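Excluded from the complex is one protein chain; the other protein chains are retained at their positions.
So that you can tell them apart, the chains are marked A, B and C in the order they are listed, and the count of residues begins at 1 in each.
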Amino acid sequence: MANKVKAVLIGGTGYGGSEILRRLLFHPHVEVVRITSVDNVGKKVGDVHFNLAGLTELTFQEMPAAQAVAGADVAFLAMPHKTTAKVVLDIINSGVRIVDLSGDFRLRDAAAYAKYYGVEHPAPQMLSDGAFTYGMPELNREAIRKARYIASPGCFATTIALGLMPLARAGLLSGPIHTVAATGSSGSGANPQITTHHPLRASNLRTYKPLEHQHIPEILQSLRIAGAHPETSLEFVPVSAPLPRGIFATSFAEVPASTTQEQLTAAWKSAYGSEPFIRVISGGRQPEVIGVSGSNYVEVGFTLGPVTGATRRVVCFSALDNLVKGGAGQSIQSFNIMMGFDERLTLAEPGLWP
Amino acid sequence: MANKVKAVLIGGTGYGGSEILRRLLFHPHVEVVRITSVDNVGKKVGDVHFNLAGLTELTFQEMPAAQAVAGADVAFLAMPHKTTAKVVLDIINSGVRIVDLSGDFRLRDAAAYAKYYGVEHPAPQMLSDGAFTYGMPELNREAIRKARYIASPGCFATTIALGLMPLARAGLLSGPIHTVAATGSSGSGANPQITTHHPLRASNLRTYKPLEHQHIPEILQSLRIAGAHPETSLEFVPVSAPLPRGIFATSFAEVPASTTQEQLTAAWKSAYGSEPFIRVISGGRQPEVIGVSGSNYVEVGFTLGPVTGATRRVVCFSALDNLVKGGAGQSIQSFNIMMGFDERLTLAEPGLWP
Amino acid sequence: MANKVKAVLIGGTGYGGSEILRRLLFHPHVEVVRITSVDNVGKKVGDVHFNLAGLTELTFQEMPAAQAVAGADVAFLAMPHKTTAKVVLDIINSGVRIVDLSGDFRLRDAAAYAKYYGVEHPAPQMLSDGAFTYGMPELNREAIRKARYIASPGCFATTIALGLMPLARAGLLSGPIHTVAATGSSGSGANPQITTHHPLRASNLRTYKPLEHQHIPEILQSLRIAGAHPETSLEFVPVSAPLPRGIFATSFAEVPASTTQEQLTAAWKSAYGSEPFIRVISGGRQPEVIGVSGSNYVEVGFTLGPVTGATRRVVCFSALDNLVKGGAGQSIQSFNIMMGFDERLTLAEPGLWP
Partner (left out) sequence: MANKVKAVLIGGTGYGGSEILRRLLFHPHVEVVRITSVDNVGKKVGDVHFNLAGLTELTFQEMPAAQAVAGADVAFLAMPHKTTAKVVLDIINSGVRIVDLSGDFRLRDAAAYAKYYGVEHPAPQMLSDGAFTYGMPELNREAIRKARYIASPGCFATTIALGLMPLARAGLLSGPIHTVAATGSSGSGANPQITTHHPLRASNLRTYKPLEHQHIPEILQSLRIAGAHPETSLEFVPVSAPLPRGIFATSFAEVPASTTQEQLTAAWKSAYGSEPFIRVISGGRQPEVIGVSGSNYVEVGFTLGPVTGATRRVVCFSALDNLVKGGAGQSIQSFNIMMGFDERLTLAEPGLWP
């Protein structure tokens, strides 16, 4: 095992941590040396995540993060926000690389963090300084290559930003965006709640946090970096849907009235032509979850709508797996890039059909 | 059984027909005298719709519509569009009252029919003359009371129009509306298709007919009658979701920038305060399918969004059961009104929980 | 409202309580005067069970049971076992009739109670004395007619006993029975648990308490009363299935080798020919959940298997809704009988299709 990257996973009992392990345990250049958690301490990984039974002898250990990262090359953080920020402050000077799946270091704007996460950030300077690099390869692959600290994007944020990014890249995006995105229940995490109670979830559709979801500033930040007009705004309605995995987003966007189908086709091709995980859907079909569920792939597409005055509507669709490209998979993609590996390592396999 | 209304059901093997029977067989003032179909001819109703086993001795009969309605007071039509228009022409002069669940007589504008249904209407004059009364009690109860021919609204059309109607009634609705509505699989009917194949449907989310769904002109027609500005437009994206029953709609609408929460609360109360099947949801919760599934009830609600220039956004939510209030249930509600019965007959019972 | 039966519901926030209310609120001879609970105290019923919004102004009240039943004619108890037994002791001398949905007063054998429920019964004499009448109309309708205290059967117990009862009634049942019954998630109650967490439940099948489920003695008690040989035994494996409502049971039973198809057809007809809620399925189809879900109806059927020595196998199938005929619905059926009402009151309507 010499020369392998030594990885530690902080917070291993959630679905994000589980998905990271599902990949890292089979990564040719990685050795997972330690997994910490506050739940299930002492249990074998396979006794909590049944799919991993027999694939590792590691157990969940409870220990301070600073101790956990000793000797490790990289720490994957799979914890809730707020908790994560404190842990990062404990290990930021230890020399370990960090790949963080929480929302704590994604934003550059501490005021937006305070507004949408409901607490003041404990280290706002780290946000404005960009201490962490936003881990969306399609947005900033080169920055990731040079990074030591990665803030891996949120699930809705990835779906919606990737759906609209070609418009931003082409300089066509401005004005208000209206988005509805429906998500599977695994996005709510591994702890049972009334909103994931099977009898109520299995035949239900409902919204939560409409116009208030914490991914709103994250999406706008990405789109502006990609080229959206600074005054682009986003009204986002999340919907809880009765499936375990997957997000499907519909975004109504405004482009100049003169925009043509050809122009948009070129914009999507230009944005994603060489991206290994983005599938631009055309030819009558539109993106759907079933084609990407369980995998790191994303389906994106659009429909050109009517002209209203000086603007024309484009409806952008995008679909991905919230735990893979919307979470653990993307974090490993960025990790691969940061380490100089082929970014597809452990991620190239397709999802299930059906 | 003297004095009971004699009802015939034309097209009884689909889910609409089944739901009509589930109600009419228990209606205190109705006797179902005949059920026709082209499938399952000769079978007992309970051998096709298992839930009705033992509750009626009727069988499916194949016969011309003109013959089927002989001696009947009312014909419920539960057939596909195009087929229905032909049947109506065969029975329109027979004196029988008609309650039609298809889309063939809902629109007043024959050009819109041709555009969205893909065929010329065989009797366009009947559309422009308003031969059929649009059977949405919340929109035009008095007209229904005087009607003999009812065109019962579509499932998406009911959900979306009821979600937005308070804004229209209050004179606040204009400009483009952006709607995403997710629907259960029963909306696709009783015939197996690839889009309702369980392995692909159970864990999927996808769109179909985005911006092209045939309910678009129906919704606009209703909203304009209710008071929406004539130039109000609608961009609608339907989404297929993995549940059997229910529709959840999210509509982004524009109102004047000065509009307040109090004004909207009053608008919803004014529109629906005395409606027996509309539940205005407030107090932190938003509409969801689970509360209305299996019943004729509708949940509606809204969230007030940001001001952009001269306009302010309101996001309207609505949820109902596509086969009941979005189909058969509403058709019976209108039938009850037309016949002078209590409109809640057979419809007052709540849905299941959970 | 004079002359109506005054009913109080003790424990109204669970799914059993909710289903009782769904029926009793529409019962022509009942007035629900009070609902108690320990959760959601002070909330309106419709703010907890969304389907009941607007249908009652009652709120959940916390008060001692003895106080709650004051002035009431009947108390429906919808609480967990153990808790229930204590409440019953508090109200048993108050004169109020009791319909109990828990397992605390179903068994006659206190030792079996202690073994399967894991605690000594606080009033074992009440069990052996038969203070409560077992509320399964198909088994003992006449006893229910004379009862004042009803112990309503369990969901698995109802499904399995009704599936096998024709064999017992015909004197054909003896030897070991092997049963697998799969249940929907609502059977686990309204409180979120890991076994009802949507991401894990939605695509899973698993067993729990195999050979140890507390309904085993209840089923044997019923079958022996119906005529099964005293040494009949039952090995029962419950399975958790990914649907909200319904139980489907498969029971392998032994009958004499000489038993014929005609004999069995006659046995099922004899047992259930006049039962209002039992549908004997034949003609190539077998029972399934979809035909009875949401209703008080039961589908039963059988397949005759091979001869092995002196015995022949019969495989019995049965399907019902765990919350209706397997719970609240059956409790109201027994209540109707006890009060001298038509036993079908509020229960005659079919379930949904689909």
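Here is the rule we use: a residue touches a chain if its C-beta (ideal position, glycine included) is under 8 Å from a C-beta of that chain, and two chains touch if they have at least 3 such contacts.
Quick caveat: nothing in here was measured; it's all calculated off a predicted structure.
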Chains on display which the left-out chain touches in the complete complex: A, B, C
Touching the left-out chain: which of C:P166, C:P242, C:G327 or C:P350? C:P242
Filtering C:G46, C:P287 or C:G327 for touch with the omitted chain leaves C:P287
Out of C:Q67, C:S203 or C:Q261, point to the residue that touches the absent chain in the complete complex. C:S203
Residue, one of B:S203, B:T232, B:S295 or B:S318, that touches the chain absent here: B:S203
Can you say which of B:G103, B:P176, B:P242 or B:P287 touches the chain missing from this structure? B:P242
Where subunit B meets the chain that is not shown, the residues are 15, 184-186, 188, 190-194, 196-199, 201-203, 242-245
Name, in rising order, the residues on subunit C that touch the hidden chain in the full complex. 176, 178, 180, 182, 184, 199-200, 202-208, 210-211, 233, 235, 237, 239, 241-248, 250, 252, 286-290, 293, 303, 305-306, 308, 313, 315, 317, 319, 354
Can you name the residues of subunit A that touch the chain not displayed here? 15, 18-19, 22, 26, 49-55, 186, 203, 244-245, 279, 288, 290-292, 294-295, 297, 299, 348-354
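Keep in mind that, in the parts below, only the chains that are shown with their structure count from here on.
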Turning angle required so that subunit B lies on subunit C, C-alpha fit (0 to 180°, nearest 5): 180
Separation of mean Cα positions, subunit B and subunit A [Å, integer]: 39
Distance from subunit C to subunit A - Cα centre to Cα centre, in angstrom: 46
Where in subunit A do residues touch two or more of the other chains? 184, 199, 202-203, 242-245
